[in-house]
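Structure, as structure tokens:
Removed from the display is one protein chain of the complex; every other protein chain stays in position.
This part shows chain A:
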Amino acid sequence: MKRLGNAPLGTFSLKTRTNRVLLLLFLAAVAACMLGPSLGNTMLSPLEVIRAMAGDGEGANEFIVMNSRMPRTLVSILVGAALGVSGALLQGVVRNPLAAPDIIGVTGGASVAAVAFLTYTSGSVSIGWLPGAAVTGALVVASLTYSLAWKKGVTPIRLVLIGIGIAAVMSALTTFMIVVSSKVTASSAYLWLTGSIYGASWEDIFAMLPVVLVLTPAALLLAGSLNAQQFGDDTASGLGVRIQVHRFILLFISVVLAGTAVAAAGAIGFVGLIAPHIARTLIGRTFGPVIAASAFVGGLLLFGADLAARTIFYPVDVPAGVFTAAVGAPFFLFLLYRNRNHF
């Protein structure tokens, strides 16, 4: 699948650096899947993990692995991958390395919907509907941003400017609802807004898996178009890119990926911004490999953040979003500093 979006580099072979890096990232992700369930307050050997998964382990181990560590590991990797791909696509579409899923209103929309859900339906509707509300919010607000930015087509700069305005409105709405809500609701809203994988379940995995497995290859099919779009709209359309159609599809993929990620894990920040940067540093600027690498890097980043979140301050389970922000915010400032000549 990878090589489809990467046609100029030829078939998959380990002769190219790009493919070697992708293979290493893939192996690292597999290693994370195996390590995740064994690391924690009670250390388990890989053998014990496998026995627990096969239903053949000690009762306590089986519970820890199957109900806590395994879902958390898989959800963190899937959510991180979704955010990484979403960020890579968005940065490509708006041709700005500082773009993140937040700027087209995904996180803002999901947050307003989630906090409104917590504030106004507390108790009366099952909490199981929260992810659905968040995805809907993300889609509605992203569509609003897109339509407000439309004027005979959508240009990157209008999208970014409208996105910033919408994000401000959403953040005001969120704050307003938290202020007027009860203490209990406010604290659960805060937890959601920081982003946490604490309550990860197998349902989250089954919700995330098809989205990531379908939309990432779909995005790879448009990688060539993204490469051409980097030259600007005029050159790209001269090359035969259907700019507005491709831009819409890419934004749609980006929004759905980020929306489902946010629905599963809350408003986890900075992964969508940083993962594509690390991917580009490792692998260059060609979009096919960058999209694939962003998925792996995003997954590994959030896996690391969640692992730190649940082990370092044990028995306190710190929200993973705290760690992504602690690493991400300074990184964002560094990017601004490094790009200071471009603004």
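Some observations on this one:
As a convention for this text, contacts are C-beta pairs under 8 Å (C-beta built on N, C-alpha and C of every residue); 3 or more make two chains touch, one makes a residue touch a chain; residues count from 1.
What we mean here is this: contacts and distances are computed from a predicted model.
Among the names given as "Urease accessory protein UreG", "Alpha-D-ribose 1-methylphosphonate 5-phosphate C-P lyase", "Sarcosine oxidase subunit delta" or "Iron complex transport system ATP-binding protein", UniProt records the absent chain under the name "Iron complex transport system ATP-binding protein". In the complete complex, the residue from A:Phe231, A:Tyr314 or A:Phe334 that touches the missing chain is A:Phe231. Of the listed residues A:Val241, A:Val262 or A:Ala320, the one in contact with the hidden chain in the full complex is A:Val241.
Listed by residue number, the positions of chain A touching the unshown chain are 3-4, 7-11, 221, 224-225, 227-228, 230-235, 237-242, 285-286.
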